[in-house]
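A single protein chain has been omitted; all remaining protein chains appear in their positions.
Entry: chain A
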Amino acid sequence: MPRPVLVPRLQPFTSTIFAEMTALAVQTGAVNLGQGFPDFDGPATLLETARTAIANGVNQYPPGPGVPELRAAIAEQRTRYGTSFDPDTEVLVTVGATEAIASCLLALVEQGDEVVLIEPYYDSYAAAVAMSGATRRVVSLVADPDTGRFRLDVDALRAAIGPRTKAVLINSPHNPTGTVFTRAEVAAIASLCIEHDLVAITDEVYEHLTYDGTEHIPLGSLPGMAERTLTISSAGKMFNCTGWKIGWVCGPADLVAAVRAVKQFLTFVGGAPFQPAVAAALRTEQQWVADLRKSLETKRDRLVAGLTEAGFGVHPSQGTYFVCADVRPLGFADGLELCRALPARIGVAAVPVQVFTDNPAQWTHIVRFAFCKRDEVLDEALRRLHQLA
(Lines give C-alpha, C1' and ligand atoms only; values in the text may rest on other atoms or scores of the structure.)
Protein backbone atom coordinates (compact mmCIF):
# COMPACT_ATOMS: atom_id res chain seq x y z
CA MET A 1 0.00 0.00 0.00
CA PRO A 2 1.15 3.53 -0.75
CA ARG A 3 1.44 5.13 2.71
CA PRO A 4 2.13 3.77 6.19
CA VAL A 5 -0.79 1.42 6.18
CA LEU A 6 -2.31 1.54 9.63
CA VAL A 7 -3.93 4.83 10.56
CA PRO A 8 -2.17 6.70 13.40
CA ARG A 9 -4.78 6.21 16.12
CA LEU A 10 -4.42 2.43 15.92
CA GLN A 11 -0.64 2.23 15.56
CA PRO A 12 0.08 1.60 19.27
CA PHE A 13 -1.90 -1.62 19.08
CA THR A 14 0.44 -4.26 17.80
CA SER A 15 -0.34 -7.94 17.73
CA THR A 16 -1.78 -9.05 21.07
CA ILE A 17 0.39 -10.48 23.84
CA PHE A 18 -1.67 -13.68 23.64
CA ALA A 19 -0.70 -14.16 20.01
CA GLU A 20 2.97 -13.56 20.89
CA MET A 21 3.05 -15.86 23.91
CA THR A 22 0.97 -18.60 22.30
CA ALA A 23 3.28 -18.56 19.27
CA LEU A 24 6.28 -18.87 21.61
CA ALA A 25 4.58 -21.73 23.46
CA VAL A 26 3.88 -23.57 20.21
CA GLN A 27 7.43 -22.96 18.98
CA THR A 28 9.06 -24.28 22.16
CA GLY A 29 6.48 -26.92 23.10
CA ALA A 30 5.91 -25.05 26.37
CA VAL A 31 2.96 -25.68 28.68
CA ASN A 32 0.69 -22.75 27.89
CA LEU A 33 -0.65 -21.05 31.01
CA GLY A 34 -0.67 -17.82 29.03
CA GLN A 35 -3.94 -17.80 27.14
CA GLY A 36 -7.15 -18.28 29.08
CA PHE A 37 -8.87 -21.11 27.31
CA PRO A 38 -9.95 -24.33 29.00
CA ASP A 39 -8.67 -27.66 27.75
CA PHE A 40 -11.74 -29.73 28.59
CA ASP A 41 -15.13 -29.91 26.86
CA GLY A 42 -18.43 -28.23 27.65
CA PRO A 43 -21.69 -29.92 28.69
CA ALA A 44 -23.26 -32.68 26.59
CA THR A 45 -26.47 -30.77 25.83
CA LEU A 46 -24.45 -27.96 24.36
CA LEU A 47 -22.33 -30.15 22.12
CA GLU A 48 -25.15 -32.43 21.02
CA THR A 49 -27.48 -29.54 20.15
CA ALA A 50 -24.79 -27.90 18.03
CA ARG A 51 -24.00 -31.12 16.17
CA THR A 52 -27.68 -31.69 15.49
CA ALA A 53 -28.16 -28.11 14.35
CA ILE A 54 -25.35 -28.34 11.80
CA ALA A 55 -26.40 -31.76 10.55
CA ASN A 56 -30.05 -30.67 10.30
CA GLY A 57 -29.44 -27.57 8.28
CA VAL A 58 -29.27 -24.69 10.77
CA ASN A 59 -26.56 -23.24 8.55
CA GLN A 60 -27.92 -19.97 7.21
CA TYR A 61 -28.03 -16.42 8.58
CA PRO A 62 -29.61 -16.21 12.00
CA PRO A 63 -31.72 -13.07 12.63
CA GLY A 64 -29.62 -9.91 13.20
CA PRO A 65 -30.27 -9.68 16.96
CA GLY A 66 -29.74 -13.44 17.43
CA VAL A 67 -32.15 -16.39 17.39
CA PRO A 68 -35.23 -15.75 19.58
CA GLU A 69 -34.75 -18.82 21.80
CA LEU A 70 -31.23 -17.70 22.70
CA ARG A 71 -32.34 -14.15 23.50
CA ALA A 72 -35.13 -15.57 25.68
CA ALA A 73 -32.71 -17.89 27.48
CA ILE A 74 -30.29 -15.03 28.12
CA ALA A 75 -33.05 -12.82 29.56
CA GLU A 76 -34.17 -15.71 31.75
CA GLN A 77 -30.62 -16.35 32.97
CA ARG A 78 -30.23 -12.70 34.00
CA THR A 79 -33.28 -12.89 36.27
CA ARG A 80 -31.03 -14.61 38.84
CA TYR A 81 -29.59 -11.16 39.56
CA GLY A 82 -33.01 -9.56 39.91
CA THR A 83 -32.65 -7.85 36.54
CA SER A 84 -35.22 -8.16 33.81
CA PHE A 85 -34.70 -7.71 30.06
CA ASP A 86 -37.14 -7.87 27.16
CA PRO A 87 -35.62 -10.51 24.83
CA ASP A 88 -36.88 -8.66 21.74
CA THR A 89 -35.53 -5.19 22.44
CA GLU A 90 -33.05 -5.45 25.29
CA VAL A 91 -30.90 -8.45 24.36
CA LEU A 92 -28.45 -8.65 21.45
CA VAL A 93 -26.34 -11.69 20.51
CA THR A 94 -22.78 -10.83 19.45
CA VAL A 95 -19.64 -12.55 18.17
CA GLY A 96 -18.23 -13.08 21.63
CA ALA A 97 -17.87 -10.43 24.31
CA THR A 98 -15.09 -8.81 22.28
CA GLU A 99 -17.46 -7.73 19.54
CA ALA A 100 -19.96 -6.61 22.17
CA ILE A 101 -17.36 -4.33 23.76
CA ALA A 102 -16.25 -2.87 20.42
CA SER A 103 -19.88 -2.32 19.36
CA CYS A 104 -20.87 -0.66 22.64
CA LEU A 105 -17.96 1.77 22.46
CA LEU A 106 -18.47 2.57 18.77
CA ALA A 107 -22.15 3.17 19.45
CA LEU A 108 -21.78 5.39 22.48
CA VAL A 109 -18.57 7.41 22.37
CA GLU A 110 -16.54 9.34 19.85
CA GLN A 111 -13.74 11.83 19.37
CA GLY A 112 -13.57 14.22 22.30
CA ASP A 113 -15.26 11.86 24.74
CA GLU A 114 -13.47 10.09 27.55
CA VAL A 115 -13.92 6.52 28.72
CA VAL A 116 -12.66 5.37 32.11
CA LEU A 117 -10.93 1.99 32.24
CA ILE A 118 -9.70 0.12 35.29
CA GLU A 119 -6.16 -1.21 34.87
CA PRO A 120 -4.88 -3.76 34.33
CA TYR A 121 -7.44 -4.01 31.53
CA TYR A 122 -8.24 -6.70 28.99
CA ASP A 123 -6.29 -6.15 25.79
CA SER A 124 -9.19 -5.14 23.56
CA TYR A 125 -10.55 -2.33 25.76
CA ALA A 126 -7.97 0.31 24.95
CA ALA A 127 -7.97 -0.64 21.27
CA ALA A 128 -11.75 -0.41 21.07
CA VAL A 129 -11.67 3.01 22.73
CA ALA A 130 -9.10 4.09 20.13
CA MET A 131 -11.23 2.70 17.29
CA SER A 132 -14.10 4.84 18.53
CA GLY A 133 -11.86 7.91 18.49
CA ALA A 134 -12.41 8.58 22.20
CA THR A 135 -9.69 8.97 24.84
CA ARG A 136 -9.18 6.66 27.78
CA ARG A 137 -8.63 7.67 31.40
CA VAL A 138 -7.14 4.87 33.41
CA VAL A 139 -7.47 4.04 37.11
CA SER A 140 -5.14 1.47 38.69
CA LEU A 141 -6.31 -1.24 41.01
CA VAL A 142 -4.20 -1.26 44.16
CA ALA A 143 -2.96 -4.24 46.16
CA ASP A 144 -4.32 -4.23 49.68
CA PRO A 145 -1.28 -4.02 51.97
CA ASP A 146 -2.71 -6.63 54.33
CA THR A 147 -4.27 -9.24 52.06
CA GLY A 148 -2.62 -8.59 48.70
CA ARG A 149 -6.08 -8.47 47.06
CA PHE A 150 -6.27 -5.98 44.22
CA ARG A 151 -9.04 -3.54 45.13
CA LEU A 152 -10.76 -0.55 43.58
CA ASP A 153 -9.35 2.85 44.51
CA VAL A 154 -12.58 4.80 44.68
CA ASP A 155 -10.86 8.18 45.10
CA ALA A 156 -8.77 7.57 42.03
CA LEU A 157 -11.89 6.58 40.10
CA ARG A 158 -13.65 9.77 41.19
CA ALA A 159 -10.61 11.82 40.17
CA ALA A 160 -10.51 10.21 36.72
CA ILE A 161 -14.06 11.30 35.88
CA GLY A 162 -14.20 14.69 34.20
CA PRO A 163 -16.66 16.79 32.21
CA ARG A 164 -15.88 14.86 29.01
CA THR A 165 -16.30 11.42 30.54
CA LYS A 166 -19.17 9.54 28.91
CA ALA A 167 -18.65 5.96 29.97
CA VAL A 168 -16.89 3.61 32.34
CA LEU A 169 -15.94 0.09 31.36
CA ILE A 170 -15.97 -2.26 34.34
CA ASN A 171 -14.81 -5.86 34.36
CA SER A 172 -15.77 -8.04 37.33
CA PRO A 173 -14.82 -10.81 37.98
CA HIS A 174 -11.64 -9.12 36.83
CA ASN A 175 -9.13 -10.41 34.31
CA PRO A 176 -6.18 -10.61 35.06
CA THR A 177 -6.27 -10.10 38.84
CA GLY A 178 -9.14 -12.42 39.77
CA THR A 179 -10.67 -9.64 41.84
CA VAL A 180 -14.45 -9.79 42.24
CA PHE A 181 -15.74 -6.36 43.20
CA THR A 182 -17.48 -6.31 46.58
CA ARG A 183 -20.91 -4.84 47.09
CA ALA A 184 -19.26 -1.71 48.50
CA GLU A 185 -17.01 -1.35 45.46
CA VAL A 186 -19.89 -1.91 43.02
CA ALA A 187 -22.05 0.58 44.95
CA ALA A 188 -19.29 3.19 44.79
CA ILE A 189 -19.04 2.79 41.01
CA ALA A 190 -22.82 3.01 40.68
CA SER A 191 -23.08 6.20 42.67
CA LEU A 192 -20.33 7.85 40.58
CA CYS A 193 -22.09 6.78 37.35
CA ILE A 194 -25.36 8.27 38.55
CA GLU A 195 -23.76 11.44 39.91
CA HIS A 196 -21.94 12.10 36.61
CA ASP A 197 -24.60 10.67 34.31
CA LEU A 198 -22.31 8.05 32.79
CA VAL A 199 -23.04 4.93 30.81
CA ALA A 200 -21.59 1.80 32.40
CA ILE A 201 -20.37 -0.99 30.12
CA THR A 202 -19.76 -4.12 32.15
CA ASP A 203 -17.78 -7.13 31.03
CA GLU A 204 -19.09 -10.05 33.10
CA VAL A 205 -17.83 -13.00 31.09
CA TYR A 206 -16.57 -14.69 34.27
CA GLU A 207 -19.86 -14.12 36.11
CA HIS A 208 -20.15 -17.79 37.09
CA LEU A 209 -16.53 -18.31 37.99
CA THR A 210 -16.29 -16.93 41.53
CA TYR A 211 -14.82 -18.88 44.42
CA ASP A 212 -14.96 -19.21 48.21
CA GLY A 213 -18.63 -18.27 48.14
CA THR A 214 -17.87 -14.85 46.66
CA GLU A 215 -20.97 -13.31 45.10
CA HIS A 216 -20.92 -11.71 41.65
CA ILE A 217 -22.87 -8.46 41.80
CA PRO A 218 -23.72 -7.02 38.38
CA LEU A 219 -23.41 -3.23 38.31
CA GLY A 220 -26.65 -3.07 36.33
CA SER A 221 -28.57 -4.69 39.19
CA LEU A 222 -28.06 -1.72 41.51
CA PRO A 223 -30.78 0.91 41.92
CA GLY A 224 -30.67 3.56 39.20
CA MET A 225 -28.24 1.57 37.05
CA ALA A 226 -30.54 -0.48 34.79
CA GLU A 227 -31.25 2.50 32.55
CA ARG A 228 -27.55 3.30 32.01
CA THR A 229 -25.82 -0.08 31.97
CA LEU A 230 -24.87 -2.32 29.06
CA THR A 231 -24.14 -5.74 30.51
CA ILE A 232 -21.90 -8.05 28.49
CA SER A 233 -21.35 -11.75 28.97
CA SER A 234 -20.66 -14.81 26.85
CA ALA A 235 -20.95 -18.56 26.54
CA GLY A 236 -17.21 -19.04 26.10
CA LYS A 237 -16.27 -19.09 29.76
CA MET A 238 -19.61 -20.39 30.98
CA PHE A 239 -19.59 -23.57 28.89
CA ASN A 240 -15.94 -24.01 27.90
CA CYS A 241 -16.50 -23.01 24.29
CA THR A 242 -14.32 -19.94 23.78
CA GLY A 243 -13.97 -20.84 20.10
CA TRP A 244 -17.71 -20.65 19.38
CA LYS A 245 -17.78 -16.89 19.71
CA ILE A 246 -21.24 -16.47 21.16
CA GLY A 247 -21.58 -13.45 23.44
CA TRP A 248 -24.32 -11.00 24.26
CA VAL A 249 -25.17 -7.58 25.53
CA CYS A 250 -28.23 -6.69 27.62
CA GLY A 251 -29.42 -3.20 28.47
CA PRO A 252 -32.15 -0.61 28.03
CA ALA A 253 -33.82 -0.72 24.61
CA ASP A 254 -32.48 2.64 23.39
CA LEU A 255 -28.88 1.73 24.11
CA VAL A 256 -29.21 -1.80 22.74
CA ALA A 257 -30.77 -0.41 19.53
CA ALA A 258 -27.72 1.80 19.08
CA VAL A 259 -25.36 -1.11 19.69
CA ARG A 260 -27.32 -3.25 17.23
CA ALA A 261 -27.06 -0.55 14.56
CA VAL A 262 -23.29 -0.66 14.93
CA LYS A 263 -22.94 -4.41 15.35
CA GLN A 264 -24.50 -5.17 11.96
CA PHE A 265 -21.55 -3.45 10.30
CA LEU A 266 -18.90 -5.27 12.32
CA THR A 267 -19.90 -8.85 11.62
CA PHE A 268 -23.57 -8.76 10.56
CA VAL A 269 -24.38 -11.90 12.61
CA GLY A 270 -22.66 -14.68 14.56
CA GLY A 271 -22.54 -18.43 13.97
CA ALA A 272 -26.03 -19.88 13.42
CA PRO A 273 -25.76 -23.47 14.69
CA PHE A 274 -24.18 -22.47 18.01
CA GLN A 275 -27.02 -20.20 19.01
CA PRO A 276 -29.67 -22.90 19.70
CA ALA A 277 -26.96 -24.92 21.45
CA VAL A 278 -26.10 -22.12 23.86
CA ALA A 279 -29.82 -21.48 24.40
CA ALA A 280 -30.34 -25.13 25.38
CA ALA A 281 -27.32 -25.13 27.68
CA LEU A 282 -28.38 -21.92 29.42
CA ARG A 283 -31.69 -23.56 30.23
CA THR A 284 -30.54 -27.03 31.26
CA GLU A 285 -26.87 -27.01 32.22
CA GLN A 286 -26.67 -24.74 35.26
CA GLN A 287 -25.58 -27.69 37.38
CA TRP A 288 -22.73 -28.31 34.97
CA VAL A 289 -21.68 -24.68 35.43
CA ALA A 290 -21.84 -25.09 39.22
CA ASP A 291 -19.60 -28.16 38.93
CA LEU A 292 -17.24 -26.22 36.66
CA ARG A 293 -16.97 -23.52 39.30
CA LYS A 294 -16.10 -26.10 41.96
CA SER A 295 -13.56 -27.75 39.73
CA LEU A 296 -11.93 -24.43 38.86
CA GLU A 297 -11.82 -23.46 42.52
CA THR A 298 -9.80 -26.61 43.20
CA LYS A 299 -7.55 -25.83 40.25
CA ARG A 300 -7.00 -22.32 41.55
CA ASP A 301 -5.99 -23.75 44.92
CA ARG A 302 -3.65 -26.16 43.19
CA LEU A 303 -1.97 -23.41 41.18
CA VAL A 304 -1.78 -20.95 44.10
CA ALA A 305 -0.19 -23.58 46.36
CA GLY A 306 2.26 -24.65 43.65
CA LEU A 307 3.27 -21.10 42.74
CA THR A 308 3.75 -20.21 46.40
CA GLU A 309 5.88 -23.26 46.88
CA ALA A 310 7.88 -22.36 43.78
CA GLY A 311 8.70 -19.04 45.42
CA PHE A 312 6.28 -16.59 43.77
CA GLY A 313 4.43 -13.98 45.78
CA VAL A 314 0.85 -14.93 44.92
CA HIS A 315 -2.02 -12.43 45.07
CA PRO A 316 -5.40 -13.81 46.07
CA SER A 317 -7.87 -14.50 43.24
CA GLN A 318 -11.60 -14.85 43.95
CA GLY A 319 -12.68 -15.47 40.38
CA THR A 320 -11.89 -15.93 36.65
CA TYR A 321 -9.31 -18.30 35.19
CA PHE A 322 -6.34 -16.36 36.52
CA VAL A 323 -3.91 -15.79 39.32
CA CYS A 324 -1.42 -12.92 39.49
CA ALA A 325 2.01 -13.57 40.94
CA ASP A 326 4.88 -11.31 41.99
CA VAL A 327 8.16 -12.47 40.46
CA ARG A 328 10.45 -10.41 42.73
CA PRO A 329 10.78 -13.00 45.51
CA LEU A 330 12.44 -15.21 42.89
CA GLY A 331 14.95 -12.51 42.10
CA PHE A 332 13.39 -11.26 38.86
CA ALA A 333 12.46 -7.64 38.23
CA ASP A 334 10.63 -7.59 34.90
CA GLY A 335 7.68 -9.86 34.16
CA LEU A 336 7.78 -9.14 30.42
CA GLU A 337 11.41 -10.16 30.19
CA LEU A 338 10.72 -13.25 32.25
CA CYS A 339 7.67 -14.26 30.15
CA ARG A 340 9.67 -13.93 26.95
CA ALA A 341 12.40 -16.14 28.41
CA LEU A 342 10.25 -18.73 30.21
CA PRO A 343 9.14 -20.89 27.26
CA ALA A 344 12.68 -21.55 26.07
CA ARG A 345 14.18 -21.70 29.56
CA ILE A 346 11.80 -24.03 31.41
CA GLY A 347 8.95 -24.70 28.96
CA VAL A 348 6.11 -22.64 30.49
CA ALA A 349 4.20 -19.75 28.92
CA ALA A 350 2.65 -17.00 31.06
CA VAL A 351 1.56 -13.42 30.38
CA PRO A 352 3.10 -10.24 31.83
CA VAL A 353 0.49 -7.95 33.35
CA GLN A 354 2.28 -4.68 32.53
CA VAL A 355 1.14 -4.92 28.89
CA PHE A 356 -2.46 -4.46 30.09
CA THR A 357 -1.72 -1.10 31.69
CA ASP A 358 -0.96 2.55 30.98
CA ASN A 359 1.24 2.73 34.07
CA PRO A 360 3.50 -0.29 33.60
CA ALA A 361 5.93 0.75 36.34
CA GLN A 362 3.42 -0.33 39.01
CA TRP A 363 2.89 -3.68 37.35
CA THR A 364 6.34 -4.65 36.05
CA HIS A 365 6.76 -7.44 38.58
CA ILE A 366 3.37 -9.10 38.07
CA VAL A 367 2.78 -12.13 35.86
CA ARG A 368 -0.55 -13.79 35.07
CA PHE A 369 -1.04 -17.57 35.09
CA ALA A 370 -4.19 -19.37 33.88
CA PHE A 371 -5.49 -22.33 35.88
CA CYS A 372 -8.31 -23.41 33.51
CA LYS A 373 -6.29 -26.47 32.48
CA ARG A 374 -6.35 -30.17 33.24
CA ASP A 375 -4.68 -31.06 36.54
CA GLU A 376 -1.84 -32.92 34.87
CA VAL A 377 -1.11 -29.84 32.75
CA LEU A 378 -1.03 -27.64 35.85
CA ASP A 379 1.20 -30.13 37.67
CA GLU A 380 3.63 -30.31 34.79
CA ALA A 381 3.80 -26.51 34.58
CA LEU A 382 4.39 -26.28 38.33
CA ARG A 383 7.07 -28.96 38.19
CA ARG A 384 8.85 -26.87 35.58
CA LEU A 385 8.33 -23.61 37.46
CA HIS A 386 10.02 -25.10 40.51
CA GLN A 387 13.25 -25.03 38.54
CA LEU A 388 13.24 -21.24 38.74
CA ALA A 389 14.09 -21.09 42.43
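Throughout what follows, a residue touches a chain if its C-beta (ideal position, glycine included) is under 8 Å from a C-beta of that chain, and two chains touch if they have at least 3 such contacts; residues count from 1.
Heads up, the rule we're going with is that contacts and distances are computed from a predicted model.
J.: Name the chain not shown, per its UniProt record: "Aminotransferase", "DNA repair protein RecO", "Cell division ATP-binding protein FtsE" or "Lactate utilization protein B"?
T.: "Aminotransferase"
J.: Could you tell which one of A:L106, A:A143 or A:I170 touches the chain left off the display?
T.: Of the listed residues, the one touching the omitted chain is A:L106.
J.: For chain A, which residues reach the chain that was dropped from this view?
T.: Where chain A meets the chain not shown: residues 1-3, 5-10, 13-16, 19, 22, 35, 37-39, 41-42, 47, 50-51, 54-55, 57-62, 64, 95-96, 98-99, 102, 106-111, 113, 123-124, 127-128, 131-133, 199, 227-228, 240-246, 252, 254-255, 258, 261-262, 264-274.
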